[in-house]
Structure formats: C-alpha cells, structure tokens
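As structure tokens, the structure follows; a few thoughts come after it.
Note that this complex is displayed minus one protein chain, with the remaining chains in position.
Labels for the chains are A, B and C, by order of writing; each one numbers its residues from 1.
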Amino acid sequence: MKAAVAGASGYAGGELLRLLLAHPGLDIGTLTAGSSAGGTLGEHQPHLPALADRVIEETSPETLGGHDVVFLALPHGQSAAIANRLGPDTLIVDCGADFRLDSAADWAEFYGGPHAGTWPYGLPELPGQRAVLAAATRIAVPGCYPTSVTLGMFPAFAAGLVEPDVVVVAASGTSGAGRSPKASLLGSEVMGSVSAYGVGGTHRHTPEMTQNLSAVAGRPVTVSFTPTLAPMSRGILATCTAPAAPGLTRARLREAYQEILKDEPFVTLLPEGSWPATAMTLGANTAALQVTLDERAGRVVVVVAIDNLTKGTAGGAIQSANLALGLPEELGLPTTGVSP
Amino acid sequence: MKAAVAGASGYAGGELLRLLLAHPGLDIGTLTAGSSAGGTLGEHQPHLPALADRVIEETSPETLGGHDVVFLALPHGQSAAIANRLGPDTLIVDCGADFRLDSAADWAEFYGGPHAGTWPYGLPELPGQRAVLAAATRIAVPGCYPTSVTLGMFPAFAAGLVEPDVVVVAASGTSGAGRSPKASLLGSEVMGSVSAYGVGGTHRHTPEMTQNLSAVAGRPVTVSFTPTLAPMSRGILATCTAPAAPGLTRARLREAYQEILKDEPFVTLLPEGSWPATAMTLGANTAALQVTLDERAGRVVVVVAIDNLTKGTAGGAIQSANLALGLPEELGLPTTGVSP
Amino acid sequence: MKAAVAGASGYAGGELLRLLLAHPGLDIGTLTAGSSAGGTLGEHQPHLPALADRVIEETSPETLGGHDVVFLALPHGQSAAIANRLGPDTLIVDCGADFRLDSAADWAEFYGGPHAGTWPYGLPELPGQRAVLAAATRIAVPGCYPTSVTLGMFPAFAAGLVEPDVVVVAASGTSGAGRSPKASLLGSEVMGSVSAYGVGGTHRHTPEMTQNLSAVAGRPVTVSFTPTLAPMSRGILATCTAPAAPGLTRARLREAYQEILKDEPFVTLLPEGSWPATAMTLGANTAALQVTLDERAGRVVVVVAIDNLTKGTAGGAIQSANLALGLPEELGLPTTGVSP
Partner (left out) sequence: MKAAVAGASGYAGGELLRLLLAHPGLDIGTLTAGSSAGGTLGEHQPHLPALADRVIEETSPETLGGHDVVFLALPHGQSAAIANRLGPDTLIVDCGADFRLDSAADWAEFYGGPHAGTWPYGLPELPGQRAVLAAATRIAVPGCYPTSVTLGMFPAFAAGLVEPDVVVVAASGTSGAGRSPKASLLGSEVMGSVSAYGVGGTHRHTPEMTQNLSAVAGRPVTVSFTPTLAPMSRGILATCTAPAAPGLTRARLREAYQEILKDEPFVTLLPEGSWPATAMTLGANTAALQVTLDERAGRVVVVVAIDNLTKGTAGGAIQSANLALGLPEELGLPTTGVSP
C-alpha cells in the first residue's frame, strides 16, 4: 500500500516519513508541501538520507490522488479542501485540528471561522475507539497535549475514581510549535528557560481535552490547562490532577489503571516508585505513565510522558491508519526510545 | 561588615559569593566547606576569579566566628550545631531547611529526626515579615519552590480571592538538586528531557508551602505539589492554581495583585498578555509573575518565575540579611537578569 | 543467532540493546553488568520497555557462554579475561579500547599497564577491511572520536591529497563520557557550556587516529587532537584539517571523496553548500561528511558528524559483527536519524 505525505518539509511531516521508512506495510509515495515545493526533501530533512533526492510537489488533490492513505500535516484550515476532492477509497489521516472537535461553538471560539466537521478521533486507546477506527476512511489525529492528557486521565474517569475538575500543567518541547521561524522560538530564547503561554484556558487544545474526558466520564468535565515550553526539541510531560472520589485508596487506583491499560501496546504504567521522563519515549510511539494518590491533598496525580511528534502526532496517525487499513495496529511503530 | 560563607564549594555557596562580591556593604570573610576544605575556591568556582586563591577552611564554630553575618549553605541537619556555638551578636542566615518549619510533626514526617526549632522566616514580602526580620539574629531562608509558590499565591489569599485548595506544578533547573554527583543528574540524563519526581505530596517543600499560605489565609490550605526537573541549570517556573472565590472577576484579581505587590522591589507583575519565563530572572533577585482567571474552569492561575539560586536561595538570604543588619533591603542585589 | 551484551546497564550497552531489538538476524540473549547485576534492565534503561523485566546477570565467561556473538561494553582492561575463556566459535566484539592499538608503546603511554594484544579493527570503510572482518572471530570496535576522524580523513590520505599533519578539534555529547556519576558531568555543569579537555595530545584516542591515518597514508601522520564537551547527550562533530597537497583543486578534492565514498552505505557526502550537524545522524548508524579546500589558508577542511553511541560505538559494533557473522552488512542498522 502506498502513502502520501502532505506537509513533508515540516516537523510532523518529517516524523511521518521517518516512521514510514521503517514501516513494512506502507510505501512512501508523493511528498508535498507549500512554499518548499520544487525543492528536494534533503534540503529540509537531512536526517532522512534515503529520501534526500525526492522532489517535493505542490499540495493538491491531484498530486495526492492515487494513494491508499494520505497523511495531512498542514496548517489548520487547509485539510477540508483536500479531503473533499479525494474519494472514500483513500484513507485520509489529518494531523491538523480541523476535524477534531464535535462542537461548532468550541471551534468558533478557539479556532475561529466555520467548523469543517468531525471525523473519527484517532486515539485507539479510548473505550470502543478501535472499532470506530477500523471502519473509518477519515481520521482526525488528536493534538499532542490532548493525547497525553487523555491517556493519563481517561482510566480514572472510566473507573469513576475522580471528580470532574481536572488541573493540567504540561511541558512541551519546542517542535510542538512548528518550524515557522518566530523570534520567541529562537534557540537563544528557549535554551536555559522554561516559559508559560496560552494560560487561563485559552490554549486551543483545551476543548479537545474537555471533550474527550467528558465523553468517558459521561458528564461534563472541566480542565484547567496550562502549557509551558521547555528547553528540549521533543517531548511532553503532562501532570494531571483531579480530586479523588470519596474513599479512593492508592491500591484501588493502581489496580484500576493496571486493569484498563494492561493490553495497551503503547502505554506503559511504570513500576511503582518510578516516574515518567520524556527521555523514556523519545522517538517511540509510547506513553510512559504513573499514577498516585496524594492523600493529604485528596487528589489523584497522574504524570504522562510522550514524544509529541511520535505518539503525539505522526506515530499516533500511523497507529490509527494501521487499524483503518486492516493492518496490525502495532505495525512499523517503535516502542523503543532513543536515550540518553 | 564581614560575611562568612559555609558550604562555599556548592552551588548555593557559589551564588552567595557571586552576589557578595558585588555587595557594597559586606566584605567576604572566611569560606568553609566539608570535603573541599584545604583546597582553593578556584578549583570549585572558576567563574569567580577574584576569589580563586582563597583557601577553603573546615566548617566549624571556630572558623566561622568573628563575622557580622554567617551564611550557612550546608546539608540539612548541620546548621544547629554551628548556630548553637555562635552568639546572638552574629547574624546567622541558614539556607538549609533546619529551621523553616513550625510543626515538629511535619519536620518528623518530611525530614525525619528531631526538630531543631523555628527561626524567623526569610521572605520579606510576606505581610508583616519585614519588621520580624529587622529584629532577627537568626533567619531561615525559604526553600526555592516555596519562595516561588508563596510569592505567587499569598496575594490571592491575603485578598481572599481563592479557595484553600491549591495545585502547583513547578519546573526546576538542575542546580536545585545540588552538586553531589548522582547518575540521575548527569547531563546525559537531563538534557532533552523533562521528568517528574517527588510526586503525590512527598516533596519536602510541601509542608513549607502549606504553612506559608495557611498563615496568610488564616485557615488551613492544602497544596498538591508536583515538582519536575527541566533541562536547564537554573530557574523555577511555578504554575499555581486554586478555585476562584465566588464572583471574582479578572479585573478585581489583577487589581488586588497590583495593589499588594506595587511597592515590592523584587517582584514584578508583568504587563497583561505577557507570561513569565525563567530567562527573565536568570541571575537576578527578582520574581516575574502573572495572574489570570480561567472563567470556564473557575480557577485563578498564577505563574511565577524565579532563579532558584538567586531569589530562591542566595539572593533571598542576602535580602533578609540586609534587613537584619540595618542595611537597605535592596543593597547589592541585582534586579537585572542575564539574557539571552 | 543469539547475542549477549556485557555492560548492559551503561550507555553503550543500552544502545547495543536498542539496535539489537530492531535487528532481524540477532536475538537478545544474556544481559550482564557489574554493580547493576541482580536488578532488572528496566531500572537502568527505561527507554527499552520490551526488555524491562529482563534480569541482569554477573559478567563472567559462564554467563556469556553459549552465544553466537558477545558484545563487550566494559571498562577498559576487563575484556581480555572474558575473551580468553570464550572459544573461537563465539564472535567477540569489544567496544572497549583493549585491543585497538597495534603499538604496545602507545598502549603503555596512553592507557598504562600491559598491552592485551590487537584484534581486527572494526571500521569496514577502511580499505581492505571488509575482507578482514568477514574472517574475524574477534573485533575491536574503534573509539568514537577515531571513527569520525578516520572516516573524514582517510579518503584524503588514500588519494594523496594532503600533507601528513592533521589538526582535529571535535565536539562530543556527554554520553561519550559514560554513566558513572562525576561532578564535572552533572547537567548543571554541562548545560549552557562548551569546555575543552584532554588538550595537547593527551587524549587516549589520539594514537588510534594516528595509527589509522598512517596506515592509509603509508607514512607517519601526526594528529593534533583537541576534544571538547558540548551541551548535548549524543553526537560528535569533528573538524579535521590538513595542508593541501601542491596543486590540489576543490573539484579534484570533491571528486576523490565522491569516488571513494560512493558505495558506502553509512557515509553520506553532503551536497555542496550543506554542512554537517550532529542532528542529522542522531540515533542512526551514519556519518554525514563535507569537505572543502580553503585556498587562502592552503588547507583541506573536512567536517564529520556521527552519533557517538551509534556509528561511534554500538552501531559500528553491529555493522562489523554482521560482516563476521556472514549477514548483510547493513542488516538491522538505521540510516534514519531522529530529528528535530
């Protein structure tokens, strides 16, 4: 089967290609981009020498047609135009935000403009979602922060262990902000510094977290979300906490997480006493997770580490695509990180 | 006046010396250390060439006697023995934890062993604390995390704007973990990675935060505190959130912070729209702070950046010492960070 | 075929295991270590969840026996004792220095103690070396710096383009210094700083470079080598320069490198105008190389980037092992880096 990648010169596109190069079930077809079209991939992704001489084409329905799967790693708002022109025979996996949100009101508030619609949500670990994805021809890949937070908190809500008032503070590497040059993302600015941004519930990933956790909880969940930028290229460490349900014990909490996550190929509940570090997951399609109960504060605390470009974007995209294409879910996806 | 520094070969000791070298009211007297005694300071603090040839002496009441002020930057548990042998004519400023906690039960639970006692707490910004410190001959310097969290949240409690259920997630640079070699603190481990530790209310700085905020609030405050380690040498970014009091508005919140902090020489409430980065405070005795109300989640969110070694340790120590010595509080303390 | 790894809890051992997990021709057998024996691999290499529960055994001829290949990632001086007890049926691939040097005098001067001997040198790119390695049952894996410098300069000497007076300055990530805790390798010390060490021809890798380049040149080559430590976990960037032979032109220089390297699977001569960055090779068994002629200074300048743990240690070890085991040289070795 053949895969096209739109947005091949960016960070998400580069990670898709890195993973596809090692994927035994998918060949790499057309590569497209916007302003980089016409050049070779080697100019933009020198870490992928096997594709160095591939020419980047314009992103259009024509160049992307004729593939079994098309991965879109485009700026927000550009996916619908492409998707409308590709028939249901082509699986489309959108790494952008366009089709993630159910609520048109949330879309309008956080992204602005008309809501393009809602596609099956590419987080196979959510209850019942594997069946949905197996039948999908369109997939909305979750945002990187929502991937980490949803993986961390859905077991607690599924098992009814917490109150619906979540606080999340997450640190992200800079690749999450993309490859467009901005002064605030210069190495000189980010090295040696951790900074906050999008504070006070204004970050666009907030309604996506609320949507996911409310669906699992079966009632409205609020999320206070604060993202921070850390001096590293890759990785998200999300600290999630919510009030413990009355009577919750640490043993019951751990048991529930173990039970719910025990067959997940890409989510690791760490041994007790060990806490996640993003380095555990660098370059891997894995989430490293730990959970505890702070009895004094009466709160469940979950910490989750992922690689924002792998499990948080490109790996998650391929994992869902595998399901939709009838391939083994784990095919071609690394569970081994690159460390130190 | 003459200042001695015990623990001169460590990170806190080095920072004390860096600041004292620029302090017009304090001369640097004896330098002491444990296993580094007998060597020169240049072997340990090559960034301080002016003191390169100074010989490090053993830490003892004898070597530390005869100074106007003695700064202790020693491992926990060693301060009392020194302090008991130095009379009230010598101001002792302890950067360690020994005398920070009021509660012997908290001490026993979080540090173990007998409680040494409680000294005046070296955070001049707390209501009424400047008068306390002006009369002190013994000062307990706050921990680095409690400095950031207390500065960030005390105005909210002083003005009655939040409920007493605080969640804090803070990122710290590695210098907070000290200079003793450990595999987990190797550059290879920490670069490119953010990790969690001391999760679930187990970090020793938790009761100190609870103590400070409860005192200001006039009722018990709980703190869910999660520290994380970020790939930088210096800096703390603390994200603090608590449920907003009923009817709180963003305008009222900002007004209260402005009013309470308006005369503080070392705490900057940033302009609206700007959020703290640790780079703003690197090497400075300042805290950069921003506050907002997340109306959807019903929470006040405060973000505070400090340099853990400056305002969080050595600078805070000198600020309090200035007060106790009858010097201008700001004397010799930089408000200018080193950036980028 | 089955592979054992001695020194599994260190950085080189961890990288061997990361690569072996993806190697289709080698199963992972016994894992051993020194002081870490008795624990599980998960305690030391949390980025390798597939091996988390594997118990680490003592390093001994007994535990290492019965494998087709044994990879040794041990401190210097420990390999001979193991090797002597394992028969020629077992391929032994030593990532340490014990068997790299021909000259007992060089060994004595740079390492001290008796010279253990010389094994076939595991750098397949050297002229004639593939045949040597195909017949080998013992392999000495090159040092990380000598790998980069030899790959960069051997074409110039093979083609007679430079005078035998080489100057090398190389920057290395901290993982090259190993996992034993030392104060000078703490994150606090290395982040934000580049430092020099082993200056003036004293670094142990110097005679290995001299040996390799002299062999290719057919006459004695001197190397002035200065290693520096850079704030990154992985990677070596080696800048190598030597006086140009009389009459050399830039075109002739490039042509020679192209010709000599054209069939190398793991060495990439970059397009003109592009210069190596270690990020191009992170986690890959590749070397990225560029060469030019500085006409004003009359010198050839070659810059080489490798990952010190992959092509510089574990990947190079497996590449040579593949040859000795009759497997395809490239089997199981990534040519794709992890970036950004």
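By definition in this document, a residue touches a chain if its C-beta (ideal position, glycine included) is under 8 Å from a C-beta of that chain, and two chains touch if they have at least 3 such contacts.
Keep in mind it's a predicted model, so treat the numbers as computed, not measured.
Chemist: Where does the absent chain make contact, in terms of the chains shown?
Modeler: Looking at the complete complex, the unshown chain comes into contact with A, B, C.
Chemist: Which listed residue (B:Ile56, B:Ala116, B:Met191 or B:Leu237) would be found touching the missing chain in the intact complex?
Modeler: Spelled out, the listed residue whose C-beta touches the missing chain is B:Met191.
Chemist: Check the options C:Thr59, C:Thr278 or C:Thr313 and report the residue that touches the missing chain.
Modeler: C:Thr278
Chemist: Given that one chain is not shown, which residue among B:Ser175, B:Asn212 or B:Thr239 touches it?
Modeler: If we include the chain that is not displayed, B:Ser175 is the one touching it.
Chemist: Taking the entire complex into account, which one of A:Thr59, A:Thr90, A:Thr174 or A:Thr310 touches the absent chain?
Modeler: Checking the options A:Thr59, A:Thr90, A:Thr174 or A:Thr310, the one contacting the hidden chain is A:Thr174.
Chemist: Considering the entire assembly, which residues of subunit C contact the chain that has been omitted?
Modeler: 165, 167, 169, 171, 186, 188-189, 191-197, 199-201, 206, 222-224, 226, 228, 230-235, 237, 239, 241, 275-279, 282, 290, 292-299, 301, 303, 305, 340
Chemist: Residues of subunit A in contact with the chain that isn't shown?
Modeler: So the residues of subunit A touching the unseen chain are 11, 173-175, 177, 179-183, 185-192, 231-233.
Chemist: List every residue of subunit B that touches the chain not included in the displayed model.
Modeler: Residues of subunit B in touch with the missing chain: 11, 14, 18, 21-22, 42, 45-50, 52, 175, 191-192, 233-234, 268, 270-271, 274, 277, 279-284, 286, 288, 334-340.
To be clear about the criterion, only the chains that are shown with their structure count from here on.
Chemist: Taking each chain's centre as the mean of its Cα atoms, which chain lies farthest from subunit B?
Modeler: C
Chemist: For subunit A and subunit C, what's the span in angstrom between their mean Cα positions?
Modeler: Distance between chain centres: 35 Å.
Chemist: As a quick test, compute the distance in whole Å between the mean CA positions of subunit B and subunit C.
Modeler: 45
Chemist: Listing for subunit A: what residues touch at least two other chains?
Modeler: Subunit A, residues with two or more chain partners: 191-192, 233-234, 277, 279, 282, 340.
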